Structure formats: C-alpha cells, structure tokens
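These notes concern the structure reproduced below.
The complex is shown incomplete by one protein chain, all other protein chains being positioned as in the whole.
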Amino acid sequence: MSFSARYGTLIGLLAIVTLFAALSPEAFAKGSNLINITQQMSLLAIVALGATFVMSLSEFDLSVGAVVSMAGIVSVTLFGAGWGIVPVMLVTLIAGFAVGAVSGLAIATYRMPSFIVTLAMGTIVGGITYWISDGATLFGNIPVGFRDLGRGYLAGIPVLTLWALAATLFAAFILDHTELGRRILAIGGNREAARLTGVRIVPNSVWAFGLCTLFAALAGLLLTARLGSAHPTGGNGFLLQAYAAVFLGMTAFRDGQANALGTLLGAAIIAVVANGLTILGVPNYLQDIFTGLIIIGAVLVRNIGGRAA
Amino acid sequence: MSFSARYGTLIGLLAIVTLFAALSPEAFAKGSNLINITQQMSLLAIVALGATFVMSLSEFDLSVGAVVSMAGIVSVTLFGAGWGIVPVMLVTLIAGFAVGAVSGLAIATYRMPSFIVTLAMGTIVGGITYWISDGATLFGNIPVGFRDLGRGYLAGIPVLTLWALAATLFAAFILDHTELGRRILAIGGNREAARLTGVRIVPNSVWAFGLCTLFAALAGLLLTARLGSAHPTGGNGFLLQAYAAVFLGMTAFRDGQANALGTLLGAAIIAVVANGLTILGVPNYLQDIFTGLIIIGAVLVRNIGGRAA
Amino acid sequence: MLEIEGFTKRFGGVTALDGVRLDVAAGRVHALLGENGAGKSTLLKCLSGVHRADAGTMQISGRTYQPADPRAAEAAGLRTVHQELNLVPGFTAYENAYVGRAYPRRFGRVDWKAMRARFAALRDRYRLDLDIDAPVGRLSVAKCQIVEILRALMDDAQVLILDEPTASLSEDEATVLRRIVRDLANQGCAIIFVSHRLDEVFALADDYTVLRNGQSVGSGQIADTSRDEIVALMAGEAFRHERHGDARAPGDPVLELSGFRVSPVRAPIDLTVHAGEIVGLYGVVGSGRSSLLKAVWGASGVAEGDIALEGAPLPASGIESRKRAGVAYVCEDRRHTGLVMHHSILDNAVLPHLDHHRAVGSLPIVSWRRARAGIRSALEGLSVKYGGLGDRISTLSGGNQQKIMIGRWFDPSLKLFLLDEPTRGVDVRSKAEIHALCNRLAGEGAAVLFATSDLEELLMLASRVVVMAQGAVTLDAPNSAVSRQSVIDATFHAPPQPSKPEIRV
Partner (left out) sequence: EDIAVLTPYLSSVATNEMVETFTKESQAKGWTVNVVDTRGDFQQLASRVEDVTNAGADAIVLVSVDPNQIGDQIAAAAGKNIPVFVLDGALADGVTANITTDNFALGTILSDYLFEALGGEGKIVKFFHSAHPGVRQRELALDEALKKDPDFEVIAEHYVQVPGPIDNARQAMETFIRQYGEEIDGVWAAWDEPAVGALLAIQSDMPDADIVIAGIDGNPQAVDLIEQCTNLAATVRQDFPGIASAAVGEIEAVLGGGEPSSREIFVEAKVIDRETLGANCE
C-alpha cells in the first residue's frame, strides 16, 4: 500500500487540524483547546469503540444510543435508592452487557439480521428507560466521588481523556491480541469459513455484542458523571456519530477492517471538525455542510491514494 | 422452504392484525381504521421502497430522512416564490434524485463505504435545508391542488394509499423486470462477479442511489401535501423506520433479499403495531417495549420456521 | 489468432508475469501449463480485461487489442471462465448466464421464459444434469462450475478461456467438457485451457505453453512432447510422482459410522476408517461425498445415527466435539467457505489452533511472535510461495491458498483428517507434496478420509476406495482390489436399497 493509502485518514486529520490552526491561531491552536478536544471526543470514542466490536463481526448494533441513555437513568435511580458508587457502576455495566448479549444471542442463534434486532432492542431499552425515569431528567443524589469520574484533570490530562485512552487500549488488546478478538474478526470476515474451522458463532457473537453495549453503558455512566444529571434520551445522539467514527476508522490503517485505533481517529476527526467550526463561528447550517464535506473528503483522500497505488 | 419459512412474515402480520382485532373489535377492526392504516403507512412505505433499491445493491443510504425533509422545504419555498405545482414537483424530484446520484457516484467510483458517505450527505442536505428554511416551519402559499395529492380519497381509497401502491408496483417492476434492476441485484449479490461479467458498477450504482432518494423526495412532497406545512427536520424520523421495514421485508418471501413486496409488508407491520397500540391506549413506554418485541417476534417466526425446514 | 508478446505484470513487489509470449491459433486447443503461482491466471486476467499489463502487446487477428475492462474483452469476442467461481448466489443458473449481457425483452419487460428456454436448450444440447431453477447459492461447487462454463458458451466466441474448468468436475463431467471443447475448436474457436491434470492435457490439447515464475519457458505441439518433458519444464527439474496406495496394514478403527445419515432423508451409511489408512471417497458430482464429510465433521445440524471416534461415541453433530476429539477438516470451496479472503495469510493460518500460540499458559492471549515463527516454519515445510505473512491471502495463487488451507491443521496429536478435494487446483509437484503429506500422516498413525473427483488421484493415493452414488456407498474395497473400470461402474450403480452396501471384497 502506498503511504497515502496507508495513512490517508491520519493525513486527513492532520490537514484538518492544520487548516483550523491557520484560520484560528489563537483560539483553536491553543494547547488548552486541543486538550479540551480530547475530552470532548472521549464519550463518542468510547461508544464507537464498542461499536467496533460488532462491526468487526460485520454486524450492527443500533441499540447503543438507547443503552447510553439507559445507563444514565439506571445509575441515577440507584443512587437515589441509596446505593454506593461501586455497586451502582457494576450493576449498570452488567445491565449494559446484558442488553447486547441478548441481542447477540438472538442474532447468532436464529440468524436474524442484526440491524432489525438491535433496532428493536434499542426501542425496548428506550421504553424501559422511560418507564424507570417517567420521562423526566434525573439529577439528585449523585455522589461527588462519582461525578469526579467524569470531570476534572489528572496530571494535566482530563479524566475523560484517560478513560477514552484506556478504552482504546482495551479494545485494541481484545481485538488484536486475544483469541476472542481474532475469532470475532474471523466470523466477521467469513462466517461460514470460521464456523467450519470450529469457531463457535453464538458465544463469540454474544461477547462482541455484549462488549459493544458494555462500552455504551460505560459512556452513559461517564456522561452522567460529567453532566451531573441523566436524561432519558440523552445518549441517543451518539448512535449515528459512533458508526461514522467506526467507518472513518475503517478507512484508516487497514484495508477496510474495523479497528480500535482507527475508530479513535474517526472520533477525533468528528470532534475536531465540530470544535473548529464552532470556534470559527461558522453558522450552524454551514457547519453541517462543512462537516459532511470534510468527512467525505477524509475518506476520499484515503481512497484516491489507494487507487493510485 | 417450508410454508412457515416462506410466508412467515406475512403470517406474522396477520397474527398481529388478528390479535389487535380481538382486543379492540370496535375501534381497530373497523373498516375505516384499517383503510386509514394503509394511509398512515404509505409515506414510510415509499421511503422504504426507495431504500430497497440501495439495499438490493447491498449498500445503505442514510440520507433518506434528510431528503424527505429537504423536499418539503424546497417545495414550500418554491410555492412561496410563485411556482406552479408541476414545476415545483419536477424540480424537487430532480433535486432528490441528484442527492442520491452524487452519493452513488462517489461510492462506486472511489469504493467509499456507503454508510459514511450517505451519512455525510445527509448532514450536508440537512444543512442546506436549514439554510433555505432558516430553521423555521414553513406554511403558506401551498396550492390546494397540491395539498389534494396527499389527502382525501379516490373511489373510497385514500390518495396516499394509491401513491404507495403505485410506488410498490414501480419498484417491483424495476427490480424484477428490468435489466437495471437485475444488474443492481447482481452487483448486490456478488459485486466482483458482476464486474467480471461486464456489469458496469458506476452507472448502475448511480441509478440505485438516485432512485432511492427520488422516492424519499416523493415522500417529502406528499408529506408536505398531507400536513400543509414543511418542517426542516420533519422527515428525519423516517430513516431508521424505513430500514426496519426493508429488513422486515427481507425476511419475507425470498431468502434474505430486499424486495418491494416484502418492504411493503414491513411497513405494514410497523404501521399496524403503532396504530393498534395507540388505539388500545397502551402507555407510551409499554408501546415501545411491545413494538420492539413484536418486530423481533415477526422476524423470529420466519427464522425458526426456516431452521426447522 | 491471438498473439501476446513481452507481457509483464507486477503486483507491488511480486512479479507475476515477466515478458510472457503466447500464440494461440484458431481452431486449436492451447494448454497453458505451470506450477501454482506460475502466473497462468494472471495472464488470463490480463487477457480478459480484469488486470492491465504493465508492459507488452496483444493482437487479435492482427489488430491491436487492449481491453480496458471485462466488457471490452467480451465485446472483442473473448469469453472467460475464471479459476474462481463468479456467480450471483441469489440468481438462478439461467439468470446468471445473462448477467452482464442484454436480457431478452418482451413488451418492455424482461422475458424470463425466453431466457430460461434458451439456457435449458443449451444444457440439454450438452446433456448436462443441472437444476436451472434453484438459486446457484444452493448448488454444489461442481454444479456452479458447470453453470460458469455454460455461460461462456451462450453465444459464439472467438477465443474461449478456461482457467482450470475441470478442477472440481468428476471424470464424467470432465469428459463432457472435453467433448464440448473439441467441438468448439472444430468450429474454429481458439481455446486456452489451464489444467493440472496432465492426462487430460494430453488427451485434449493441440499446443502448449509452459510458464515458470512468470516467464514462458517452453511451447510447442503436444504431439511432439512427453509427460516427463512437460513436468520437467514446469518444475525446472526432473521430477517423478510416486504411486502410493500401498498395502500398509491398517491399525485400530478410528472412525466408525453405522447407520449414519447425513440428513433424515438420506441413505444410512456404514463406514469404518482405521488408523494408518487413507480412504478415498469417489463419485460423480452430487453423489454426496461433501455432505458426508461435512456431517462427519459435525457441521450439518440435521445428521443422525451412530458415529464414534476410537470407540468413543460422538454426538451426531457439533464441530467442537470433533475438534476436541482430534479431527481436522478441510472443505472443498476455499474461496467461500474455506478462507477469509481479505484477511492475511497469518490470520487464516492460525485460525484453527488459536490456542496453540498463547503467550502465557492458560490465558487466551495470542503471542504473535510465536504465531509468526510457528506458521512460517509450517509453511516452509509445505513449500508455499508467498511474499509476507501479513499479505492478504487473496493475493496468493489458488494452489498456494489450498496448501495453506490444509497445512494450517497439521498437528501431531490429530487422529483423523477429513479432506474434501484436497488437491483441487494444485499443480503436479504440490499435489505430490500433499500426497506425501497424507502418507506421512498415515504413517504416523492418523487416519485420512479424503474426497476426490480425480480418478488418477484416487488410485494413486488411497489405500482403500469408497465410491458413493446418490448419497449411498456403492463400493468399499482396498485399492489393490479395484480397477478403473470397477470404480467407474460403481459410480453408476443404483444405490442399494434400503441400507447396507452389498459389494464388499
């Protein structure tokens, strides 16, 4: 692969950063702003890293947005019932994992299309969330210790950024260095070939979907910590953006395969564009138009490079 | 294929209708309500039929929701500028086709992932729509002749239902009885095989994506006619529902292949569930949960049937 | 008719073709020969507009020919059957024949009846057995191959290119195909024909060209050469393929099937394979060999009956139970169900035994360093030709892919190997290597059960011959007790009803 094909997306990101830095040297290029971008992208990155697992399986999980929202509502409700931080987080993460595990089980056992099953699952989770919260934003009784998980700095780096880095390392480790990850990728690459070499489709799918919604639940917890409140649909906006990040990442580094580092890069592109355009004070409709063009452009750089090679 | 595998989805729909009819014999099972459901599902069906073209190509177009919204805003704006009904519709439909054609061209020429390109395209279209409308709902100056395209009855059948039927016949004809349709399906079935046997990927992809957004634009026009107003994000809700309809339809009739009749059936399931639950007065959150369960159930009936065979 | 001069094609660092020269005359069958990875398919892909050569010229009937894409090649009168299947799984056989062509139309609609009738007539003309109404996704590889060939015969071609068309055909269909090819040649068509079955080449071809490492190293008329001479040209040295099928004394039973049914509607099968034995399954296309191997592997959910490994009963299905018990399986269709084509060589090679390359003891973490080292040495033993372990496996030649697909299973603790068409598309030398490998495995006490459509191979490798017809066993005898004729006869036997095969020697 040519250099531009291999690192096209990275080059795209750097080009975008350079452009914004040139247009707004004081505000955008300031160190504090760049650090802040890493914080702004972190929740999206975590959700997208989760989605990377199911995309590695060549499937979709469209319930991630609903799971982010659910995690927030569940945790605040449990805090309200007087639970401690650790049990609340554990229960919420397990609930998150369970949502994906159920989807994965249904999808792998009965070969149902993941698109429709997880869309339906997202609707169900949304209903449950609504039921628990009664449709209201919940904000009371959140311990300060929990809130600190989603705000503030550690050694000059935003805590959220550290979470996102840890999530990236974890996802990359699972996908690249564990048998589970290799099996997920093999199923995603050629399901029948994987099955015939003895890879078990059902348990591996359950893990992939479960990890996906586990990450979403983590993002939901951190979002709640960051905002100090939970909204019954507060996480739904992550859905399409997360997949945009994964797809952007798929065009990076490896030939069209989902990968953790690429996903992080994809989330960074989305965050940088949003931040830069806001700083430049571009009217919101032009922001939409530019965001679309920049994303297409970022993919194009890579693909034109790839063709020429 | 066993009977239940072949017609599982249809059986599912009938079961759902029977259930609602039993629970609410006066309100749900009334002829006028059943006829009304055909009207309520029609716009979703049209958008989903459009999506059927790109799904036949084994691709996605995530800009359909934005195109529905755009078509409404563009048409009302042009009516405001004093244009006549026919030129407004023509220009809007051409604009709709152009959106998909551009996506298709980019996707096929540079082999970019359709998910990200059309997501970006949807963002761009959304920005343009916002620009034109200034973010406001547009009323006013919509000719009665145009409004009548989206309301009222013809020989006892809602006009919208007739539109949906016409769209279904048209889509089925294209996919099953024209070379264009067969080429689209061939590319979707095995892109490399199609290419090696001389099917030209680019023009056929452009047509598939163009038809997809053309249908979305038609739905946008009819939505505007039905509501007598256009909202800059009024069509966005169609996106996921349309794909849910296509996927439901893929489990019907043919082995996992997108097809027009199946899509119509999928849209019908979604519409019947929404209508029935509303009439039964099921609380909002339970509606979500039931909707999700019913959709999964509908797919499951077919797949369990298919396994046993 | 077709003249190629100085043809060169590089893929990144790999030079696949290096100044190739090829002259094909009208009305003659030209065999293109060479070991796996010699560049045959690449050359043919350049001809049919899939690849563009980096250098060199082509002329058809004296006119310069430079196809920009497959369409242009078809327009110039070339028809190609590629080595790998290229069919749309959801389409019927007859519709597949029309993909990329103009569909017949009636009142503006596609005329399905006319399409079907035309294709059915073609099938009947060549007296082929093919269900043309089922989606090809449900046909076996061999049937798909027949669809591909029929597609190329739909309208008159000037040049017909067949890249290993007989690799997945049994003797019977291969004979039909040879008849078709001769007919076409007699009508003045130029035919380029790739095959690793040398007896077939000698029976069919008029001329030959041998490629080695992307260069043309010899050409001439078949009548003027010998089998040994061709093999020497291909391999670059003298080389003999030993006949095995020896009478090694079989050990204890490893695999025992009794009343085993592939599916509830199929005939019950009784079969025993002993340690140290190499049992060859033979039959015509669709006789049920692949289904049997797959069911023994536990990969079909509907099998029933008794199956035991070294005396211990196994569940009727479930792949894990076989894997745990020490069974390996290699399927027949490497492209669709064998390999993950867009993954690397390494990824594909480690897949069956991910847990053999752990970094630390019991943790399911892969040590890539160990994996690389292990796979590299394993592939060396099989003389696989590849660039780097990180390359996509799809960039390897078909034969090399096949070797990896088998080689990745090797493990001394395995007791039974199920190999479905293990040498499909493999050159003579590699075939000999794979055969030697099977013998080595058998020598070490493993049992081998392989399916083949190649009679030569069957008689060369198997120590026991099992013939299937219509899903039932019609012959089960030691190699020494069968002849070519008795095997072929058995393929046409009506399956014994209702259960046990009668013919035992």
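For reference, chains read A, B and C in written order, and residue numbers begin at 1 within each chain.
Here is the rule we use: a residue touches a chain if its C-beta (ideal position, glycine included) is under 8 Å from a C-beta of that chain, and two chains touch if they have at least 3 such contacts.
These numbers were taken from a predicted model, which means no experiment stands behind them.
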item: Residue of A:56, A:257 or A:275 in touch with the missing chain, whole complex considered; value: A:275
item: Residue of B:25, B:145 or B:237 touching the missing chain in the full complex; value: B:237
item: Omitted-chain contact residue, chosen from B:77, B:275 or B:291; value: B:275
item: Touch residues of chain A, complete complex, unshown partner; value: 24, 26-27, 30, 32-33, 36, 39-40, 43, 130, 134-137, 139-140, 151-152, 223, 226-229, 231-238, 274-275, 278-279, 281, 284, 287
item: On chain B, residues whose C-beta touches the chain left out of the figure; value: 24, 27, 30, 32-33, 36, 39-40, 43, 130, 134-137, 139, 151, 223, 226-229, 231-238, 271, 274-275, 278-279, 281, 283-284, 287
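Please note the rule applied: only the chains that are shown with their structure count from here on.
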item: Overall pattern in which the protein chains touch one another (line/ring/star/complete/other); value: complete
item: Chain separated most widely from chain A, comparing mean CA positions; value: C
item: Maximum inter-chain contact count - chain pair; value: A-B
item: Cα-centroid distance, chain A relative to chain C, in whole angstrom; value: 43
item: Sequence positions of chain B contacting 2 or more other chains; value: none
item: Residues of chain B that touch chain C when the two form their complex; value: 173, 176-179, 182-183, 185-186, 189-190, 192-200, 254-255, 257
item: In the complex, chain C residues that touch chain B; value: 48, 50, 69-71, 74, 80, 82, 85-91, 95, 98-103, 105, 109-110, 135, 137, 151
item: Residues of chain B defined as touching chain A within the complex; value: 62, 106, 110-113, 115-117, 119-124, 126-128, 130-131, 240, 243-244, 247-248, 250-251, 256, 284-289, 291-293, 295-296, 299-300, 303-304, 307
